[in-house]
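One protein chain omitted, others in place.
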Amino acid sequence: MSGPLLAIRDLRVDFATEKGTVRALFGVSLSIDPGETVGLVGESGCGKSVTALSILRLLPSPPAIVRGGEILLRGENLLDLPEKRMCEVRGKAVSMIFQEPMTSLNPVLTVGEQVAEVFTAHRECGRREAAARAVSWLGKVRMPDPERRAREYPHQMSGGMRQRAMIATALALEPSLLIADEPTTALDVTIQAQIMALLQEMRERERMAVLLITHDLGVVHDFADRTAIMYLGRIVEIAPTKGLFSDPIHPYTQGLLASLPGKGTGTARLSSIPGAVPDLSSVPPGCPFADRCPYRQAALDRFRGGADSRDSLGICDREDPPLFEYAPGHFAACHYQRAMRGGGAS
Amino acid sequence: MLRFIVRRLLLTIPLLVGISLISFLMIHLAPGGPISIATDLNPRATADARARLEKYYGLDRPLHVQYARWLERMATLDFGDSFSPDGRPVAQKIRERIPITLTINVLSMGLILLVAIPIGIYSAVHRGSLFDRASTVFVFTGFSIPTFWLALLLMILFGVKLGWLPISGIGSLDYQSLGLAGKIADRARHLLLPVLLAGFSGLAGMSRYMRSNMLEVIRQDYIASARAKGLPERKVVYRHAMRNAVLPVITILGLSVPDLLGGSVIFETIFAIPGMGQLFYQGVMSRDYPLIMGILTIGAFLTLLGNLLADVGYALADPRIRQG
Partner (left out) sequence: MTGSGGIWRDFARRLLRNRLAAAGGLVILFFFLVAAFPALFTSRNPDRIDVSVILQPPSAAHPLGTDDLGRDVLARVVYGARVSMKVGFVAVGIATAIGLVIGLLSGFYGGRVDAVLMRFVDIMLCFPTFFLILSVIAFLSPSIVNIMAVIGLTGWMGVARLVRAETLSLKERDFVAAARAQGAGTARIVFRHILPNALAPVLVSATLGVAGAILTESALSFLGIGVQPPTPSWGNILTIGKNYIEFAWWLSLFPGLAILFTVLGYNLLGEGIRDAADPRLSGR
């Protein structure tokens, strides 16, 4: 099949709050090929989860409003689908696992019932067969003693086991795209490795595409074919993972990588870049990263100190930089790098 | 589960002791003690009654012995004899009156459940809709309307103006001559308004409670994951959300017992229903102290029982406790 499996184009999402409208996504574009794994990295609140939830149209509305853009799954715009058709997509063509296994399972239904539900919801088979297939899937995700566990309730299981159950549910209908929203964040470190290994194995066996949302660059390094970096509701850099790690272009990405203790092995959180993430409700014009950007700040210091006769990066305060391609498939949105490195328009 | 029930039963023991202590104190701390207050304020309390009372409370004994006797009487539901002219044992009088009171209260609980749960769920799912706003108005009116006044209005409307429903008692004059079907229909016609009114304010409270519960549940992660599986909204609401939202209702139902019992005084008096509430009212009006203390104690027992049943019911319904 030619063309991407999923193509998000210029997605804009707002949230209506008491204090007025807050923009969560500023024209996000992202595509995923069949079988490909794309990592989506950013600080909390940058719009990773909003992007993921809008693919499945699971954003709570109100307050969320999709202002524009399209989300094409094999060329079909999911944003235009009637709710009934959308239900057929969820869990079957595109499925999702969530960050919090402790709260993502319904406390009053057995784990077996909840896995089996995905079969009956999509009319794959009857109740009895669904129960049997649920047990077999629990086995496939290495749930110990799946027969017994299927009859248990979520509170009787550890976080790791619950996440296995969530994965079984997500994979049960062999979706072509799996969205994994911080699948290991809430788990113990040892369990994290097991769950990632399981996801790796399943991805290869089922040949599905994965959109892996995380704030852990180490995970992305080991797992993703391509990586997108998000900042304040925008993708600021996207590249093949190798290229991103060897030659990060956006100063934000550079800061993230510099904060890793050792490339590829670290699990450092993205907090060591100076400055705080600004409040989304008060985004000024210009580059969203300007306040924290070392290039911008250096230029400003030179100008104010009299070393430069004019503010060489004044554009950073006026225009939101678009993405430019610096190497094949390697895009970044930065006025400074554009000026320094050149590069063709995307 | 058995352990849970046993533990729960043990917890009621201090409460039972407390109930007995408070009712004991109420009688003894009353100005002038139990006898003088009863006889001074009650013109009908004769010398004979005074003698009976003195014997009943064992007033010549030390206080702790008196309390021990009181405990013993309570345990055997022996509340002494009524001051009323018939002078019958209080326990016997209560026993005759209690079934009709419980019947009405159980029926109105059923009504509350049947009506309030759907209203609450529908309001929450269609938050901000016309129905939601209308039900909010209904809820606030329900909270604010004096039940006895609503009873008067309904009596005027259905009893006096339209003449559809009887406005007092629990059976027509010719009740005994009716066939079985006739008897049931007659009883139903007499109980319709009382049941409706007994449940009215509970109805408002419960639908509000149900609505906020449902709104809370719908924000939970497991609802998002149920949607992500591709379940249609109907199933998400009725299979996943509703079960969790309805669970705590069991507890609330248990907690509503004292309010329902208190309300029975009012509507049984208004509709002349020969239940425990009316008996209590008559007792208060004639200062029939043994009767008052008897019904007060029974009321506390029933409340305790309601809470106990609610806790056990909740434990049975919630796997986190059942399997925990």
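In this document, chain identifiers A and B correspond to the written order of the chains, with residue numbering beginning at 1 in each.
Note that contacts are C-beta pairs under 8 Å (C-beta built on N, C-alpha and C of every residue); 3 or more make two chains touch, one makes a residue touch a chain.
Quantities reported herein were computed from a predicted structural model and do not represent experimental measurements.
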Which displayed chains the unshown chain touches: B
Hidden partner chain, touching residue among B:74, B:223 or B:292: B:292
Absent-chain contact - pick from B:5, B:71, B:145 or B:165: B:145
Hidden partner interface residues of chain B, rising order: 14-15, 18-19, 21-22, 26, 30, 37, 41, 127, 140-141, 143-150, 152-153, 155-156, 160, 167, 211-212, 215-216, 257-259, 261-263, 265-266, 269-270, 280-281, 283-285, 287, 289, 292-293, 295-296, 299-300, 303-304
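Just so it is clear, only the chains that are shown with their structure count from here on.
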Distance between the centres, which are taken as Cα means, of chain B and chain A, whole angstrom: 54
Chain A contact footprint on chain B (complex, rising order): 219-222, 224-233, 235, 239-240, 243-244, 247, 318-320, 323-324
Complex interface listing, chain A residues touching chain B: 53, 56, 58, 60, 83-84, 87-92, 95-96, 98, 100, 103-110, 117-118, 121-122, 152-153, 155-156, 166, 169-170
